[in-house]
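Now for chain A:
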Amino acid sequence: MNEEKVIIAGFGGQGVMLMGQILSHAATVADLNTTWIPSYGPETRGGTANCAVTIGEERINSPVVSVPDSLIIMNQPSLDKFQKKLKKGGILIANKSQISDAVYRDDIEVYEVDANKQALEIGNLRVANMVMLGAYIAVTGVFSKDDMFAVFEKIFTGRKSELIDLNKKALEAGIRAVGK
Partner candidate 1 sequence: MAKVLMKGNEAMALAAIEGGCDAFFGYPITPQNEIPEYLSRHMEERGRVFVQAESEVAAINMVYGAAGAGARVLTSSSSPGIALKQEGISYIAGSELPCVIINVMRGGPGLGGIQPSQADYRQITKGGGNGDYHLLAFAPENLQETVNIIKESFALADYYRNPVMIAVDGLLGQMMEPVDLEAAPKTEVPPEKAWAADGNSDRKGGRNVITSIHLDPLELEKHNRKLQKKYDEMVAKEQRYEMIETADADIVFVAYGSMARIARSAVKTLREEGIKVGMIRPITIWPFPEKAFDELPASVKSLLTLEMSLGQMHEDVRAANNGRFELDFYGRTGGVVPEPEEIIDHVKRMLEKEGSS
Partner candidate 2 sequence: MNAKTVYEPTKGLVERDFHYCPGCTHGIIHKLVAEVLVEKGLLEKAVAVASVGCSVFSYEYFNCDAHQAPHGRAPAVATGIKRVRPDSAVFTYQGDGDLASIGTAEIVHAAHRGENITVIFVNNAIYGMTGGQMAPTTLLGQKTSTSPFGRDKTLTGEPLRISEMLATIPGAAYLERVSVHDPKHIRKAKKAIEKAFDVQMNKQGFSMIEFISTCPVNWGMNPMDSIAWAKENMIPYYPLKVFKDKTDGDNDE
């Protein structure tokens, strides 16, 4: 595979960090190289949060992602902040439920997902992040649905294992939402 660099951004509390970590976990399981870097500090408490994930077969140099191949955007402020960084022809997955002013560049590939609505239909708003992650893997083909399911089994342990089914459903909803 070519090196994949993705920035995931949203409000603190939308599960942005976890989305990135799941991608890096999947890469580790697949014996690929990966880095995950978060924004940290006060800004993550109630403000905007973002993380950058790089996945590749070759050694990863800078973990800092200046020109992402893909963006997963969970809200309007993140769209305003990161859209301009996306590479030409890059992929943007946008959470339509949190974007009021959807003005997109015309040199990128945009997929809108009504992630909050989908998550509520499944029964929990908190899995909107997994809906978005489902859309992302479906569009990019970086990982398969089963790769993601394997990570869920690995990281949701103990009391959190109750969450596996919910997250699987959300991921599948995201995959369907982009018509895959």
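Basis for inclusion: all candidates are chains of the complex that A comes from, given by their letters.
Please note the rule applied: contacts are C-beta pairs under 8 Å (C-beta built on N, C-alpha and C of every residue); 3 or more make two chains touch, one makes a residue touch a chain; residues count from 1.
Keep in mind the model is a prediction, meaning the values are calculated, not measured.
*Asks:* Please name the candidate from 1 or 2 that touches chain A in this complex.
*Replies:* Of all the numbered candidates, the touching one is 1.
*Asks:* Flag every residue of chain A that touches candidate 1 in the complex, lowest number first.
*Replies:* For this pair, the touching residues of chain A are 21, 24-25, 27-28, 31, 33-38, 40-41, 61-64, 66-67.
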